[in-house]
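This structure is in structure tokens; I'll ask about it shortly.
With one protein chain held back, the other chains of the complex are shown just where they sit.
And now, subunit A:
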């Protein structure tokens, strides 16, 4: 049965996030030949709207309001409820991002609907769509279905392949008047900490450090490697607890769960809590002095050696080959 599925697109620093294109692809699958409508909230969203059409949305609704240029729970709940009331969708897809995690349960409660969070893949099974998601921080997986009402899911960045961009796709991009008021939480300031601007959850490549980096300065060679690769820097709990870096970098059972294409673990022993956060990465490289370190058990490639020797060599080698290509 074909369905009408709504997708919330997410714009950050004027750019649509990749996860929004992935969400369109997921919505397309859920719609099974129905209509995919992307929603954008904020101001000056025409270009982003067109991009969503090029990535496969059939139609785009722009909820334009000055109070929506920055995310707030109340503002976005109000705006989306008004769009949902107008469109009456059968499905709703958001990214499992900071925004999606804050907003989706609140919307689900208002809509009295189920919600399957942090979906990594989906498949048709008869009348139902079956969603796969990690549990126990990726130590296991479950397949879930919505048994009643709205098919509402959030998808984990980096896992669902977006449709090929096709600039010949066309579709209606139109403004929708929303009424937004009485925001009860006010963002006074945002302090940027993520140094490279590459977000861990969306990064294609992550260079992570553990206790083996030994100090805050020890992260410098890792950052240099990350810069060459356009990668994000992450850390194990050990490195965070030892105050070598900020907790916002922590990957693991507590901390972030990541699934990049390439994960380079430097001086990380591979405690089970850390493995839970990264073992589903597509390719894992381990660099560690201790050949017995359990990180090698999940690594595709390993170098036994001192990270302070290996990482700078690796940076130089990547520089060489990436310049040539």
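Going forward, contacts are C-beta pairs under 8 Å (C-beta built on N, C-alpha and C of every residue); 3 or more make two chains touch, one makes a residue touch a chain; residues count from 1.
In this section, contacts and distances are computed from a predicted model.
The protein name that UniProt records for the chain not on display, among "Acetoin utilization protein AcuC", "Electron transfer flavoprotein subunit beta", "ABC-2 type transport system ATP-binding protein" or "ABC transporter permease", is "Electron transfer flavoprotein subunit beta". Of the listed residues A:160, A:200, A:222 or A:239, the one in contact with the hidden chain in the full complex is A:200. In the full complex, subunit A touches the hidden chain at residues 73-74, 77, 97-98, 101-106, 108-110, 112-118, 130, 133-149, 184-194, 199-201, 205, 229, 246-250, 253-255, 257, 261-262, 272-273, 276, 279-280, 282-286, 291, 296-305, 309-310, 313-314, 317-318, 321-322.
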